[in-house]
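One chain of protein is taken out of this complex; the other chains stay put.
Here is chain A:
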Amino acid sequence: MAAITINLPLPVLPEGWSAEKDFKAISSLSPATQRNVEPVGPHFLAHARRKRHKRTFSEDER
């Protein structure tokens, strides 16, 4: 999908903020809900191909 544009600006980095390599991991995602994707449409076929061949998005793009 194309990049989305967000016009509201990011905040200024607070004074004194620091982290190793400028990245602070705080929490993992919440647990997901298991659901069935409908096996229909061109995008599902790409999803199925990735899943069956255990490929990532970028590998798939090659």
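Note that in this section contacts are C-beta pairs under 8 Å (C-beta built on N, C-alpha and C of every residue); 3 or more make two chains touch, one makes a residue touch a chain; residues count from 1.
Criterion: contacts and distances are computed from a predicted model.
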Would you kindly match the missing chain to its UniProt protein name, picking from "Diphthamide biosynthesis protein 3", "Large ribosomal subunit protein uL13m", "Chaperone protein dnaK" or "N-terminal E2 ubiquitin-conjugating enzyme"? "Chaperone protein dnaK"
Go through chain A and note every residue touching the omitted chain. 1, 3-14, 17, 19, 21-45, 47-48, 50-52, 56-57
